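A single protein chain has been removed from this complex, and every other one stays in its place.
Labels A and B are assigned to the chains in the order they are written; within every chain, residues are numbered from 1.
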Amino acid sequence: MITTLLLSSFLGGAPDLYDASETSAALRAKTLQVQATTVLLGDGTKLENGIVLVRDGKIVGIERGGKLDEAMPSVTHDGYLTAGLVACQGELGANGEAYDATRSFLPEARMAHAFSPGHSDFQRALRNGITTVVLTPTEENPIGGLTSVVKTHGGTILSPEAHLAMSFTTTALAGGNLGFFFRFRAAQAADGDLENTANSSSGARTPTSHSGLLRELNDQLENGTGALERVRTGKLPVLMEAWDRNEVVRAARFAAANGLKGTVRGLPLASDPYVIAALETGGLSAILGPYGPSQKRRSLESARALAEAGVPFAFALDAPHHAPESLRWTAAAALGAGADHASVWKALTKDAAVIAGVANRVGDLAPGLDADLVLWSGDPLNLASRVDAVFVQGQRVHSN
Amino acid sequence: MKLGTILFGLATLAGTAAAQSLVVAAEHVYTAAGDAIEGGFVAIADGKIVGVGPGVGSGSVTGDERLEVHSITPGLIDLSPRIDTGAYSVEQTDETPIDLSVGDALDLFSYRWGRELRSGVTSVLASPADLAVIGGLSCVLKTGGAPLLEARLLNKFGALRASMGSSPSSGNRPARGGRPINFYTRRPTTRMGVEWQFRQTFYDALAAKKNGTRLEGIAAKRQGVLDRVLAGDLPVLCQAWPTQDIRTACYLKEEFGIEKMILDGAAEAWREPELLVRSGCGVVLPPYVAGRTEEGAFYALDTAAKLHELGVPLALSGHGGRDHLDRLMHQPGWAMRGGLPFDAALRAVTITPARMVGVDSRVGSLEVGKDADLVLWSGPPFEPSSHVIGVVLNGELVVDPRGN
Partner (left out) sequence: MKLLRPMKPLLAGAALALFAGAVAADKLVIQAGKILTLAGEEIENGVILIENGRIAAIGAANSIETPWDATVIGGPEHVAMPGFVEAHSNSGMDRTNENIDVAPFLDIRDSVDPVAYYFEDCLRWGITTVNLQQGWNCVVGGQGMIVRPHGMTVEAMMMRPTYGLKLSARPKSGKSRATQAQALRTAFGDLRRYLEDLVQSEKDERGFAKREALFQGRDLEGEKSEGKAMTGKAWTVAGLELIPRGAIDEKQAPLLDVVEGNQTIYFECDRAMDVDTALSIARDNGFLEKTVLVVDADCWEAFDAIAAAGVPVVLDGELVHMHRDPLSGEETEKFAAGILAEKGIPFALTSRNSSTQSLWFQAAKAVGFGLDREDALAAVTSSPAAILGVDVGTLETGKLGNIVLMTGDPLKVTSLVDHVVIEGAHVYDRSKDVRNKQLLDGTQPSGTQAEPTPTVAKDEE
């Protein structure tokens, strides 16, 4: 249970286009080998006494057992070594910035522009082993904007537009926080012609009904340019917020009818066979949780049902409304309700990275991926286990 | 379009239990198609009725499922079940969202469908809530089966929902409460305004039809729906409780030559029944309340009996009452208390509403070839002391009188 940092040597790496971590890059370990009693890969495979080799912030090799190279700086850890966790939904550091009350359809709004790397939300997430998060607009607008995938340390933006966020919830139907009046004003500002707005569905006004929402979304998708066009042509996936079963089925049907790819977020009753069938037919994945202490059993069983049906899923963080601890809490609750260990673990790492569209960078321990590592005192799905150290791109950024 | 795939994928999951074969024998079989059969049976196979007649029906279908009950009626049909998703079922950014269908705004997972089904309602006309002057298309659906539109839909074009009176004008305010702040909240505020909106819509439709105006997109969809109405293919189901609204609806029918107009909630239809006869409107009566109902209309107990005597097409409705006592199964009883004969009361919750919304070839009576939707009763149907002890939907025993 003792983490020993033997040595660290530092060297700067070439920054990515969206990599804002030049300062820390200078401190990045050039080479490092990390050995742990158990190395848990993104697919749930366990390596006893495995070694992860890191160079220039990237993983360059995984060894099953074997001996440490005496010549290289190394870390040995009595416990688990995993990839950093990937949380699929949250507005960390952007509370209040993720919803624009005066515009209902914001296909070009980017959460990346609300990214505030120094915010304490990210530090809190990091301390809980979460190294990557998907920043999402809230569900209060039918089209809330573009999600963004960022690291919790170093200001790295992995993906400036990961999904177009849509909402099929009743919250997105005229109401929300500020209500109809402001939306009307927005319509007026956008169009200058109320009569026209009223009857031509030009899209500026917030629909009040599920059927009106579909009409607007279809209209936008059919005629939209930019992000909407990328969605239409399958280049950009969607992240569709839908809670009640009828909303999920409506969203899945909409996606299938328009050939959209993506994921559904919310769905407390994903264990319903009709919900699963709808997701399967649309080829959609799911983002579950976060669960609370009063979550119903049927809801907790969603992960198991999705795993059995082979529908990929991940978990939402919903920070800052939920504490970052709730990510692992949610996963453990899903495990406790019968989901298998590997599926739940994938939902925190590999599958989450796939759903976030950044599996080429994070979410697993494999050569070529970012060296985002977490050292745990035990199995991370055991809530008694704690985070002993966190590495982002090979640099130790947190230790307990 | 990938909708077909969805349908397939989900329909297989739904698992059609319709393969079941079943014979239900009863002391009284009320077919709603001709006289009641004393001591008869209904035989069911593959979701359809394959035999109806006197006797016990032995050998009519293979299989050993047999039931005996006091009475059988066809599954009940409610044209005003209020089974929508409330304010989310109707688009309010537009007074006449005619191109929209309530089918896109239903919650088929809602417990309320099961509640209707358990109390014997097997088909309903779901409508958007009355918060727009013309709220869009109402759909006819079964109340059970897979919770998917394709699995339950009987007729996508059941009716075009309209509303007179104060609810669409309720109104000149934000959709979710608050005060009418300025002219951006611009709905009609009076009955005159509501009526005007309806007329403007139909004037425009008539003009477009006459001039052969080429329309595109949503405008074309709207015109398509209105053309159906003007051609007599699609009824208008218009909410009208008090006399003034009933009159308005009748006049609108005449003015625009709307062939099929059905008045919903017409509690005050007893005041001027001749007007209804002259105009040729059908009537859906609301659940019985002694005296004043919605919109201040006075509901006389003999309304149904009066309309029946004059030959006005008549349906009864339950408005999706939470309580057993308010549900559709009790409405024929109240109408009978007001003097409506039993046979007419039976038709008013079965074949007449089926005809009104164009699904009578599928449901509404117990006849060979129709869907096997049956209600099994513990005693004489519609008596408060009788209960719905069994329900058959699409040939499947969804409520088993043996308590399974």
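Here, a residue touches a chain if its C-beta (ideal position, glycine included) is under 8 Å from a C-beta of that chain, and two chains touch if they have at least 3 such contacts.
Computed from a predicted model, the values in this text were never measured in an experiment.
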Contact partner of the left-out chain, one of B:242, B:282, B:320 or B:353:
B:242
Options A:64, A:296, A:321 or A:341, residue touching the unrepresented chain:
A:296
Could you tell me which of B:215, B:231 or B:289 touches the chain that is not displayed?
B:289
Pick out which of B:48, B:66 or B:324 touches the chain that's been left out of the picture.
B:324
Can you name the residues of chain B that touch the chain not displayed here?
109-111, 114-115, 166, 170-173, 179-180, 189, 242, 270-271, 288-292, 295-298, 300-302, 306, 322-325, 333-334, 336-338, 378-379, 382-387
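What we mean here is this: only the chains that are shown with their structure count from here on.
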Report, in whole Å, the distance between the mean C-alpha point of chain A and the mean C-alpha point of chain B.
45
State the interface residues of chain B toward chain A in the complex, per the touch definition above.
1-3, 5-6, 9-10, 13, 85, 87-95, 97, 99-110, 128, 136, 146-148, 174-176, 178, 181, 184-186, 218
Residues of chain A defined as touching chain B within the complex
170, 173-175, 179-181, 184-185, 187-188, 194, 197-201, 205-212, 214-215, 219, 244-246, 249-250, 252-253, 256-257, 259, 272-274, 277-278, 280-282
